[in-house]
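These notes are about the structure you will find just below.
We show some of the complex, not the whole, and keep each chain where it was.
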Amino acid sequence: EEMKAEVIHWWTSGGEAAAVKVFADQFTKAGGTWIDSAVAGAANARNAAISRTVSGNPPTAMQLNTGKQFDELVEGDLLADVDTVATEGNWKSVMPQAFIAAATRKGKMYAVPVNIHGQNWLWYNKAVLTSIGAAEPKTWDDAFAVLDKLKVDGKVIPLAFSGQKNWEQNLFSAVLIGVGGGPMWVGIMGKRDAALARSAEFKAVAVAYKKLKNYVDAGAPGRNWNDATSLVIQGKAGMQIMGDWAKGEFVAAGKVADKDYGCTVLSNHGGGYMMGGDVFVFPKSKDAATTKAQMTLAKLMLAPETQIQFALKKGSIPVRSDVDSSALDACAQKGMRYVADKAQQLPSVDMLAAPALVGAVQDAISQYWNTDMSADEFSAKVAAVLKAQD
Amino acid sequence: MQRANVDIRSLRIGFGGLKVLDNLNLHVEASEFLVLLGPSGCGKSTLLNAIAGLIDVKSGEIHIGGRDVTWAEPKDRGIAMVFQSYALYPRMTVRKNMSFGLQVAGTPQDEIGRRLGEAAQMLRLTELLDRRPFELSGGQRQRVAIGRALVRHAGVYLFDEPLSNLDAQLRAELRVEIKRLHARLGATMIYVTHDQIEALTLADRIAVMQGGVIQQLDTPKMIYRAPVNRFVASFVGSPAMNFIPGSIARDGGAAFVAGTSRFSLNGYVFRGPPTDAPAVLGIRPEHVEVTASDDPFAVPARVEMVEPMGADSLIWCRLADGTAFSLRHDADAPLRAGDTLALRFPPETLSLFDDKSGQRL
Amino acid sequence: MRLSLSSRLSVVLALLPALMVMIVVYIGATGWTVWMSLTNSRMLPNNNFVGLRQYESLFGNDRWITSVHNVVIYGVLFVSLALAVGFLLAVAIDQRVRAEDTIRSIYLYPYSMSFVVTGLVWQWLLNPSLGIQHVLRSWGFAGATFDWIVRPERAIYCLVVAGVWQASGLVMAIMLAGLRGIDDEIWKAARIDGLPKWRVYASIVIPMMGASFATAAVLLSTAVVRLYDLSVAMTNGGPGIASEVPAKFVMDHLFERANIGLATAAATTMLVTVIAVVAPYLYWRARKGDIR
Amino acid sequence: MTVLAEPLPAARRRRARMTPARWGLYAFILISALYFLLPLYVMVVTSLKPMAEIRQGNLLALPVSPSIDAWVTAWASACTGLTCQGIKVGFFNSVRILLPSVFISILVGSLTGYALSLWRVRGASILFGAMMVVAFIPYQLFIYPLVRVFAFTGLGQSLLTIVIIHTIFGLPTMTLLFRNYFTSLPPELFKAARVDGAGFYQIYARIMMPMATPMIVVAVILQTTGIWNDFILGLVFAGRDNLPMTVQLNNIVNSTQGERAYNVDMAATLLTALLPLLVYFGSGRWFVRGIAAGAVKG
């Protein structure tokens, strides 16, 4: 019988689509038919996929963010597990622990993590930094010094920023990890430690975060992230904190890593690489052919060759540590090195918290960033949010 | 079902809290032409709509041709209706407008054609059959509306002010046409109007209504000559009847005294024994006679204004005591404002009304 | 009007779809919504009754409060401005101008475009470093400042600018129809009376156009309550939560934030508010005999 | 009494071609037209610029080296996921959804409006009032329960489902329009048809609907814009074989990560809006007339 896989995902832009094509091609090679259902916008795609799943007409596979998003699907017994395939492929030994945890429910793996996105990268325009005689910053303190210099210099926007809620949150996460450190990150977002949110250390993080607003231009609110990246590319801005998908814009503009632009992760505590990514889950089906297609998909998505091809196109890094990374660019290789280091591995916010909490914290951060709310008020607010979400 | 009579028994109709008709009884003979006449809002259309089955009655019965149709659908009552606003179907040709009802009823094509041809010819519509309503003048539209009713071969035709949207000349023309139609078809017709000329020229009998009550149901002549109350007297006739307040005096032959003027009532047919009481005298402008000034019953009056109306003129006068009234006179008479006339009020043409109740004396 | 059995059957048959939709969809779905708002449903609906806890957290939620606040500001400004602009446009077109059809279509076209992208364009235009302010400064007006979209306390007004842009063409059409319905003789009478034109509009025409204003106001009001894509496309609720609106609150929590309980609580609150406003209006109209 | 002392300037032509007031009028029209056209202008020029030019950030500047590549890409080769065939794929889906949806929603809406306005049925005012309320509710709220309802009925996601969905959500407005329109007609027409013996559906189909043309035009315009621009309902209910054009548009425009080609976005948007625009420009005159006919009488 013919193997068909209808896959709902939100990878619709050129680079993303090319990456999906890697999966599709592999699946075709394996004798299946890939039916592509791309819907832009994670919320839209999830909405469509989940609607179909609950109405009994599910896709073969659907994309989700690595994290808590499929908790209820598993509870509702709507997903097929991929434990058998995982065991066969010995995934647990080649994947970062956080990712295995994020895909496992009730002791079984229910999702296939397919990539790792580093979300707290600092991108900077080498020419601009050179022009003021600054070197690549390593810590947030370095970074503030560079930003100050850029500001005094006055020729460019020190920090390119896209003032949308999720990027405000992303920047905050980067500061929280970089200034507050990994344990605080996990404590706040993962363990929902309200007391920690009221601590002086957390308030220091908040102050640092808010300080960044001094280096941002007036046009930032509402700006798309890629327009902010574009400012860095054109030398209109010095640097930007953004996930590694920003690389796509540099590449599209013909820029070369380590030559035209640099990338690094800032930390005052010697490291902390915030890893997010995407998973595919497989709605339960009574149809044997479908199940077969699902397992085939799961298997080939994690095949080393697929992984490296996919990462190349997507700009992410492979979820397996045992692949040959030589084809990847300098920044990606840097990422691979971070991932290889257990001490550096930090889960992204989606992996730590359920969407409702992520959203509530996001609102608080956004309010803090955009109003004259004090750090004290902010920490109280975050504490309250953490407490309310159980 | 031709020549059906219409019988309305204790009809009650209201809208919400408003009572429009209250215990109305009316019998219309088969082949009769009955006109419902009355001021705006008196319930004429309501009554007609009730007969047609277009509004719900509260209580009472409606019989048409002997059948109780109080709760029958409009189409099952053997009636046809013509509306004031024509109510032609705007998107259909004249032909379609007229044949629609028959088609709906499943009448065979050749029968439809026959009736259509007949009606079209009768109403001189043959040329217009393929036009649409907006391509017709007002008079033509109304003829089509009548035609649409005609083809139904109904026993009772209901007309709701069919002519009041037309100008004077057309109105006169179509009036004649309707009258001819009635003579020819011999169907029962109930015709609503508030134009008394129409009522007087068309009706076998007129029902004058006010406030949902039939005030007088009688032949046009009686309605015109012997109105039963002041309302009927004032509503019917144009130019309107003159009213002169005063009182009846029975000293030396009945007479009517208004201020210093005195009118003989010799020859007036009282309905009951007359009493010396305040009353109102009514006389139509055309009944006032100009007489020689030495006539013993003459009353002097001064001309105030002359309104020539073509065939004759309307003369506005005042009596010595200031009472104003009008009289109709030959257009050729060389009368001018300021002239003084001697007038006679022929007693047989007068109407006398009780001052309070307004009932005819 | 007495109806025969077959007529009555026909009426019932014709109203059946509406009735079904009403009962199954609207009443059913509304009931479901209200029930969900009493549970702690997250991504998928569940039946864990939690009483009014969702409402408690709703009214303790800054973003919701801001949303409600915003929709009131937006509603008042948008409805009144769209009415005013639409009316003025209609008046302008009514002056027997040349190329009337073209101008009318220019005013009307925004209504045909979804905000998915026009929102982005407005965002650019209003952005200080990209749009109008930028252009003005590059023309030499150094002091020109138009940065409302990046100022939290002003951002909601930017939504009004774009909302008015989209809707006033429709209002114009309604108003134009109303204006064309005014008896020519009124105009003549006013000219004989020697009234200046603005005076005729102000004192005579506007009072006569109650019906047109009402139609337009109803249509605009429904758009206010449903306001969603404009906020998403232009500011995505920002800066911060400065331009959040209730419908977006519902949508975000329904899907992206997988918090059905809270979303339905917000929706129920909206529904109750609408009923509280619309029902007396309907009742009043019914009393006037307009609705039979 | 007014006595004019001074002689009038007899030769002064009253309505000279351009009075100051007239200048003001045209100035107002021009300025407002600019306000309305500005976004369109930005979209058009942006769609004609290469990305490099767009990155310069000169919104209003005319393209230095204009090209229609973006239009071609948007129409024929922009990728939305794996299919790189531009938005043209969805075009015919949209048309397939649009035609029956517009037709059926107007049919049901007009029939409901007709029954509610001319035939006095008990509870009509309640039904109508409820619909008025519903017109205010954000329809997104109904998505989830409706998904369940359609799953239950076995219709799932299909062309039929999306048509029914559009009919459901169009019902309140359509009913409102047609009810008000039919109420405004002279009641004699209805009475005449009743006397003629026409039944419920005969009066509807042969008398009322032919008369309602202006209102139908308005309804068509409103529904066409609404349904054509719909995205979320099509996505959830149409089924993957029937996804409307707006899904592709959204895919092109709303990519979360990865580079964004604004010129293609703009071209795609303009292409998508083409059909409703045509409907508007083609029927502007009717639109005004129809709206007048359906005005709520205050």
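Order of writing sets the chain letters: A, B, C and D. Residues in each chain are counted from 1.
Keep in mind that, in the parts below, contacts are C-beta pairs under 8 Å (C-beta built on N, C-alpha and C of every residue); 3 or more make two chains touch, one makes a residue touch a chain.
Not measured: the values here are computed from a predicted model.
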*asked:* Let me make sure I understand: only one instance per chain type is drawn. What is the full copy number of each type in the complex?
replied: A x1, B x2, C x1, D x1
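By definition in this document, only the chains that are shown with their structure count from here on.
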*Chains in contact with chain A and with chain C: which ones?*
D
_Pair joined by the larger number of C-beta contacts - B-D, A-D_ = A-D
*What chain lies farthest away from chain A once each centre is taken as the mean of the Cα atoms?*
B
*asked:* I'd like the Å distance between the centres of chain A and chain B, where a centre is the mean of that chain's Cα atoms.
replied: 90
*At what distance in angstrom does the C-alpha mean of chain D lie from that of chain A?*
39
*If you average the CA atoms of chain C and of chain D, how far apart do the two points sit, in angstrom?*
15
*Quick one: which residues in chain C touch 2 or more of the other chains?*
1, 3, 7, 129-130
*asked:* Residues of chain D that contact two or more other chains, please.
replied: 143-144, 199, 231, 250, 253-254
*Which residues of chain C touch chain D in their complex?*
1, 3, 6-7, 10-12, 14-15, 17-19, 21-22, 24-26, 28-30, 32-33, 45, 85, 88-89, 92-93, 95, 97, 101, 103-114, 116-118, 120-122, 124-125, 129-131, 134-135, 165, 169, 173-174, 176-178, 180-181, 197, 210-215, 218, 221-222, 225-226, 228, 247, 250-251, 254, 260, 264, 267, 270-271, 274-275, 278-279, 282, 286, 290-292
_For the chain D and chain B complex, residues of the former touching the latter_ = 186, 188-189, 191-199, 202, 206-207, 210-211
*Quick one: in the complex, what on chain C touches chain A?*
42-44, 57, 61-63, 123, 127-130, 147, 149-150, 152, 155, 234-242, 252-253, 255-259, 262
